[in-house]
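Data first, discussion second: the structure below is written as structure tokens.
One protein chain is absent from this view; the other protein chains keep their places.
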Amino acid sequence: MAENAKLTKSEQIVVKFAGDSGDGMQLIGNQLTALAALDGNDVNSLPDYPSEIRAPVGTIAGVSGFQMALGDHKIYTAGDHPDVLVAFNPAAVKHSSKFVKPGGMIITNSDSFTEKAMEKVGYKSNPLEDGTLKGFDVKAIPMFTLVREALADMEMPTAAKDRCKNFFVMGILCWLFNKDSKLVLDFIQEKFGPKSKKPLPLVAEANTRAFKAGLNYGETAIMFQERYDLGAAQLEKGLYRNITGNDAAALAIAAAGIKSGLQPFIGSYPITPATDLLHYASEFKDVGLVTMQMEDEIAGICSAVGAAYAGNLAFTTTSGPGLSLKTEAAGMALILELPLVIVNVQRGGPSTGLPTKTEQSDLLQSMFGRNGDSYMPIIAANSPADCFDATYQGAKIALKYRTPVIVLTDGYIGQGSCPWKVPSMDELEDLTPYVNFWKPEDHPGETYQPYRRDPETLARDWAIPGTKGVQHRIGTLEKDALTGAVSHDPMNHQIMTETRTNKVDNLAAVLPKAEINGKDSGKVLVISWGGTYGAVKGAVDRLIADGKSVSGVNLRWVWPFPPNLGDIISRFDKVLAPELNMGQLSMLLRSKFLVDVVSLSKVQGDPFREFEVIDKVNEMLGE
Amino acid sequence: MAENAKLTKSEQIVVKFAGDSGDGMQLIGNQLTALAALDGNDVNSLPDYPSEIRAPVGTIAGVSGFQMALGDHKIYTAGDHPDVLVAFNPAAVKHSSKFVKPGGMIITNSDSFTEKAMEKVGYKSNPLEDGTLKGFDVKAIPMFTLVREALADMEMPTAAKDRCKNFFVMGILCWLFNKDSKLVLDFIQEKFGPKSKKPLPLVAEANTRAFKAGLNYGETAIMFQERYDLGAAQLEKGLYRNITGNDAAALAIAAAGIKSGLQPFIGSYPITPATDLLHYASEFKDVGLVTMQMEDEIAGICSAVGAAYAGNLAFTTTSGPGLSLKTEAAGMALILELPLVIVNVQRGGPSTGLPTKTEQSDLLQSMFGRNGDSYMPIIAANSPADCFDATYQGAKIALKYRTPVIVLTDGYIGQGSCPWKVPSMDELEDLTPYVNFWKPEDHPGETYQPYRRDPETLARDWAIPGTKGVQHRIGTLEKDALTGAVSHDPMNHQIMTETRTNKVDNLAAVLPKAEINGKDSGKVLVISWGGTYGAVKGAVDRLIADGKSVSGVNLRWVWPFPPNLGDIISRFDKVLAPELNMGQLSMLLRSKFLVDVVSLSKVQGDPFREFEVIDKVNEMLGE
Amino acid sequence: MAETQLTRKDFASDAEVKWCPGCGDYAIMNAVRDGMIAAGKPRDEVAIVSGIGCSSRFPYYMETYGLHTIHGRAAAIASGVKVGNPKLDVWVISGDGDSTAIGGNHFMHAIRRNINLNYVLINNKIYGLTKGQYSPTSEMGQRSKTSPYGVIDYPMTPLKVAMGLGATFIARGLDSIMKLSSEICIRGAKHHGLSMMEIFSNCVIYNDGAHKQLSDKAEGPNHRIILTHGEKMIYGADNQFCLVQAGFGIKKANVADVAEADILVHDEKNAELATLLAGMRPDAGLPVALGIIYADDSKKTYDDMVYEQVNAVKAKLGRTMDQLMQEGHTWTV
Partner (left out) sequence: MAETQLTRKDFASDAEVKWCPGCGDYAIMNAVRDGMIAAGKPRDEVAIVSGIGCSSRFPYYMETYGLHTIHGRAAAIASGVKVGNPKLDVWVISGDGDSTAIGGNHFMHAIRRNINLNYVLINNKIYGLTKGQYSPTSEMGQRSKTSPYGVIDYPMTPLKVAMGLGATFIARGLDSIMKLSSEICIRGAKHHGLSMMEIFSNCVIYNDGAHKQLSDKAEGPNHRIILTHGEKMIYGADNQFCLVQAGFGIKKANVADVAEADILVHDEKNAELATLLAGMRPDAGLPVALGIIYADDSKKTYDDMVYEQVNAVKAKLGRTMDQLMQEGHTWTV
């Protein structure tokens, strides 16, 4: 009974759900995320599902997972090893139990351990009984039985009843983590209740009952000796919402358009894992975001270039293989010096590779994947919520410098979610000053020169079609440094090539300085970028807490590098760059700073765990 | 008269022809090249024509040029400053006279200096008279007048007669350079005589007369005080032919197919300056070379991948923007581990850029222009003739390692020409050993595993469709390290990614060591690659001759680097990398060797001149 | 040899089929197997090339040579395979997105060249693998993840476009009419030239019922016509409808209301007729044409002509590689 289950304060709990991809793992995961967030915890989650739409039921390949960390402090990753694993079938147990931390809890549905199900994954005998799981705190619960009991008197097919097991589990967890059950009950009403989009009273009723049954089970079953109690995290005051990186980027696109006074435009083509961004953005017609799903990626970016030429704030969104198809047209935007934001949600490569898995292996493609000397700024988002700011900043720089900008996110932060402090439109930086279209009335007596530049930003004067009296021609052949007319003059090409390069290099000067996490100097500096931010931040914090001479620095802009990076690097004995690739940032750092940067490389379709970074640093510290 | 024109021995003469693009500058240039070559000189030439098909007549933009160097020793470039400029009209004089070496000779057609022609290029008065050209040895010759006289009694339109001025000039040069006039007379017969493809007796007659008139003019006109006499260069014995890089590559493709016992196949799409390769290759049907002109570059490389899969020796040919369109499919060839050779004739970028001008700015695109971690070997041709060997070697490595290989040439060596020692098919390396298709009969009792590898080369076992009994499936998703079946296993992806990278890295071990031109150690090491070879070789030779502590090394394989490169670099105080880009090789060298490589960067659509390299080295030597 | 007695089973690889239960692609795979059996080639002389999509997973499930490539490029790659080795029986399996969106250009030019490929276009009018975005064959107004307020692109009719490109074989099938799909694949496999076989498939997850109007037990027959060469164009649950000529077009009529002689008779070899039949749409009051709409073996294939030309040049010029290398001005040092 509740009385004798003691309530232990804890700072962080890592939970993982695993089951058949048809079993709604992502759903239940998101529910617990919301529940914890609403309760004031900070949360970070990592979905992980098979690339097949419907992998065969009950197989390892078919296991869909969702891991999350909840804490009473800022949480940077979905955690290393789960404290609690909820595994709905034998396949899930087989697939995920090995990740659970020693002594951790494994909650599973004993009803699903049928002969057939077990042999399908190669269990000769029942792992719940044969000691396979010794070392873990296994809670084998006959979920179907209990749920069916709870819904005994309800008129619905057993299959439908069984589906309520998810809310039954939510009940157990709600009790286990000492959360407010009301939030879940409200949620059920919102989703299925009379006021919901399509009310399903029966389902509402059934899930409510199953949930309560779960709550009771937790309280009454003697099997739980302890409960976890998480205090609220000290988050910045404000309105919060749990959001995925793709959704955050979609919102940033619409917001940036509105704050720049330009029509936001997306020209795109679906591709995993970037597609969700397009899905969400397609709903924003009412704020005037125009989305064109084109016939392919090339048309996607080309329509965006056209819209930019017409004076829209244009974006194109994609993932790895799609980016490689956009390279030629990206070069066009570059030589036309039109603002364009390319959002690339990185995935496992090369080629089709691992479409649903995360990786950071498009960095060098983003840097160099175009013919000719053609550099463009690259900004990387470091968390799901940060995708909003990164995309917004990318748009600002694209406008201010009249250049294509690449925003790099990845499958992990694009599909993962975390709480996001929702800004109000008023708070967001006004982007209209960066638009300043060239209009004759603002330049009495001047003649328009398409490639005359702002001396500071080197941004060219930009007049859009429809502007009275300044019709002009530009194109993709090399052009005169002032008039923009086609020029084959040798020195002009030298000047233009250097100018295009300088434009990006100069940006460094005005970029925010890189901030050091930890001391200004020391033994090891760990450099993170994009999705590795969380694991590195968490790892460095723990290393510092352990008194190690370690500091961290995160690159928001990956190109150009922040102005003070070289200086920072010079103050450490060793430099480590953990990356989900074969050492792409390392190679840029090495060539720029001539420092023997050590690369911690992981290409397993999976983000870093804090301990992986910690172990490597300790190795470098010789400990 | 001849008597009083003294015959001076000289080692090297640089000649430049300049005139309207319609005026046959390339033709006359190639004729003199052939004439000199046949006479035993070594020759190196550099055509340079406007990107417009027909730029307006008589304008600077319309000037077509052809520069060449002839010598009694090995010649590595078309030379720095012309000793002799033949400028056929005022535009040509205006455009090219500034390049002529001080005191150099300018031969021009005074008849073309009409009021209209001169004002078209902004000459207020006649530059032949107003001292504009002082400092040069100007030979103003009324070519039209003289030619018309010579052909006075012939029944042909004056326009046609005037066209004979080119052979008139050939006559003068033949005399001036002391060449055997018979060679030219034969040539005229070959081209227009009774035995030619379409005999034009009248043209033959007219050109013969014009040529002889030119010869006479040289001998009799007192205006020439000296003649040049070039001895024969000490070239390796053998059969020679003057060839462009594109033609040499086309021949290599057919030859490699035949020597590997596979059907040679080209899937391509026209693009300047690579198209000539496809033109020439399209004529080789009789040796079984199949060429498919596809609908675009993507289809070009895709058809090649298909042909490779079917067991052909497959190539795709392109230039800058085309390469950027091929990147996604190149990644496919890479993950499928199929042999494929991508020949990229680099041109001025970014985007459409300077299509007819040369540049080396696709190096980093070739290295990194694909999604995911995807490395492939890159070989660079260093002269027109070398395009044969580079392409042939590329094919060998592609077959041996089952990998796509990129062959980099550029507009300068692709369109430029030089003597080529024609190999016999017997001399060429037999490529059949590298094919070794997997056939059941060769592996009794074994089952075929598509991704089982040769332990040394890491090349996978390759069985082509049609092979009895080993039908199997492969694809572009990450695959099992042995069976090739789709695999989402995290560690498998790590292993496969590393294996693909190692395959290329291991290649370094068996590559020919880099050879040093000069001492093993010293103050400055100049590293060349591809088209910069000639200028660097010439410059370093001259610097060494001047007793400077300078050495040179040329990279045949740009990736991976030759095994001994790091060792070589370590033995020099400074390293210089001259490149026709913003420092792309430098960045690779810096990151690999952590050495402060100095980049000499030139992006003017024009190759390096020896003096540019020499000046930079002297600067580095502090002299 | 035994290979000629092959059965569907023989064409099943040991890879586990990972389509959703109820996906229309299962039935289509059987039809394709029937086609291969009929073609009579041994399995190791058959190569299947696919792009990317649920439908493009196809090769993994077939006991033949198989190449699962990249999105949209299957037709171009298969063209290289066929020209590279004309002895192979080469199949292209591709989805509506793979073929008509990103792959549109290669789709066009493969048809134009009449390369001898067997091309199965599995049309479920949706992007399945990426979880439900509209495709160029989706209907106006259709709601999907990327068209929450309805599609505003006019749908494309691939077979109509194919006729505009001079296709030599077009046919249309429906997953739920197994026998017809098999007939189509059998005829297509035997056709000399590019056989464009569009087969409607039901994506139970993201576009369930997309073809219901045609597959519906009761109503289906009233909205589709299954064409047979030489037979009158009569259709409908009770054979009550027929097609008759109207100017340069076709119109629907009640059998009862027209003279029998006026009822159109299907002619596989009539390109103009085929163009009209390929384009018939219910929203124009016409039935969707199923079956073999057009089949003409008289046009040479691209792959045949490649080698005819190679041989002609060999006969005419017949230079050796050494001769080629030694062409033009040469001199000896």
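Before moving on, here are some points about what is shown:
So that you can tell them apart, the chains are marked A, B and C in the order they are listed, and the count of residues begins at 1 in each.
We adopt the following convention: a residue touches a chain if its C-beta (ideal position, glycine included) is under 8 Å from a C-beta of that chain, and two chains touch if they have at least 3 such contacts.
What you see is a predicted model; the values in this text were computed from it and never measured.
Shown chains touched by the hidden one, complex as a whole: A, B, C.
Screening B:Asp111, B:Asp162, B:Asp247 or B:Glu297 against the full complex identifies B:Glu297 as the residue touching the chain left out. Note that of A:Gly231, A:Pro423, A:Pro490 or A:Pro563, the residue touching the chain absent from this view is A:Pro423.
The chain that is not drawn here is touched, among residues A:Leu133, A:Leu185, A:Ala310 or A:Leu482, by A:Ala310. Taking the whole complex into account, chain B touches the unshown chain at residues 52-56, 61, 269-272, 275, 278-279, 282-283, 285, 291, 293, 295-297, 321, 351-352. Touch with the hidden chain on the side of chain A covers residues 34, 37-38, 40, 232, 235-242, 251, 254-255, 258, 263, 265, 267, 284-288, 290, 292, 294-296, 298-299, 302-312, 314, 328-329, 332, 336, 422-425, 464-477, 485-486.
One chain is missing from the display, and on chain C it is touched by residues 102, 104-105, 108-109, 112-114, 136, 149-150, 152-154, 156-157, 160-166, 245, 247-249, 270, 272-273, 275-276, 279, 299, 302, 305-306, 309, 312-313.
Keep in mind that, in the parts below, only the chains that are shown with their structure count from here on.
One finds 47 Å separating the Cα centroids of chain A and chain B.
With centres set at the average Cα position, the gap from chain A to chain C is 40 Å. The set of chain B residues touching two or more other chains comprises 328, 332, 336, 475-477.
In chain C, the residues touching two or more other chains are 52, 70.
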